[in-house]
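One chain of protein is taken out of this complex; the other chains stay put.
Now for chain A:
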Amino acid sequence: MEDILFLFEQYPIWEGFWANLKLAFFSAIFAFTLGVILALFRISPVRSMSWLSGAFINLVRNIPLTVLVVMGVLIFWGQLQINMHPDFDTNFFMLATIALSIYHAPFFAEAIRSGVNTVPLGQAEAARSIGLGFFAAARLIIIPQALRGAITPIGNTLIALIKNTTVAAAASVMEASGIMRTMIEFNPNLMVAIFLIIAIGFSLIVIPVGLLTTWLSERLAVTR
């Protein structure tokens, strides 16, 4: 217990977890938006759009996140010398957010598509029969039902995203896992306490998300 208090005094652990939360928040918004767009493309009746979205999803989904982040830093910033912000901390935060958003968008898209599959075909046919076009039908009939059916996979993707924010350490963002490395470097004598802090910290963030997901998926399920 003393050890844990000492570590909290000595190292910016709160700031670290706060950075993870900020990364997760912004990435989740961008990735989800991009995911909805990708899903719309994927289910669209226009073959080329559907193909384009499928190609993007399968390409990005199969690149490891670390590779995306490292490519962003080493090539985009290091070699092409593109600075998004003069302040390093902000610049790398943006870079990490972009990488996380691009990486998770296909997972959100696939989660939403799985939700679309739960909407009976009759709904789409009924929408068309009352004269709605593709976008109107998607916006008013299909997507609202699909999202409600896809709460669980969306929640899972969100949980994965939260944990994946630790990869941002590779993009020079000072977050919990980077601070863990600093703590191990300076205080290897407190290894167990360090591990407990990080493990419990992430559990405290992730478990409520899981509970919320379960609660929402039951509450919002479309009764058929």
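In this text, a contact is a pair of C-beta atoms (placed from the backbone, for glycine too) under 8 Å apart; a residue touches a chain by one contact, two chains touch by 3 or more; residues count from 1.
Please note the rule applied: contacts and distances are computed from a predicted model.
Novice: From the names "Phenylalanine--tRNA ligase beta subunit", "Stage 0 sporulation protein KC", "Biotin-dependent carboxyltransferase" or "Amino acid ABC transporter substrate-binding protein (PAAT family)", which one matches the UniProt record for the unseen chain?
Specialist: The record for the missing subunit names the protein "Amino acid ABC transporter substrate-binding protein (PAAT family)".
Novice: Specify the residue from the set A:51, A:88, A:135 or A:215 that touches the hidden chain.
Specialist: A:88
Novice: Using the touch definition from the top, which of A:17, A:41, A:56 or A:77 touches the missing chain?
Specialist: The one listed residue touching the chain not shown is A:77.
Novice: In the complete complex, which positions of chain A touch the hidden chain?
Specialist: Output for chain A: 70, 73-74, 77-79, 81, 87-88, 92, 169-170, 172, 174, 178-191.
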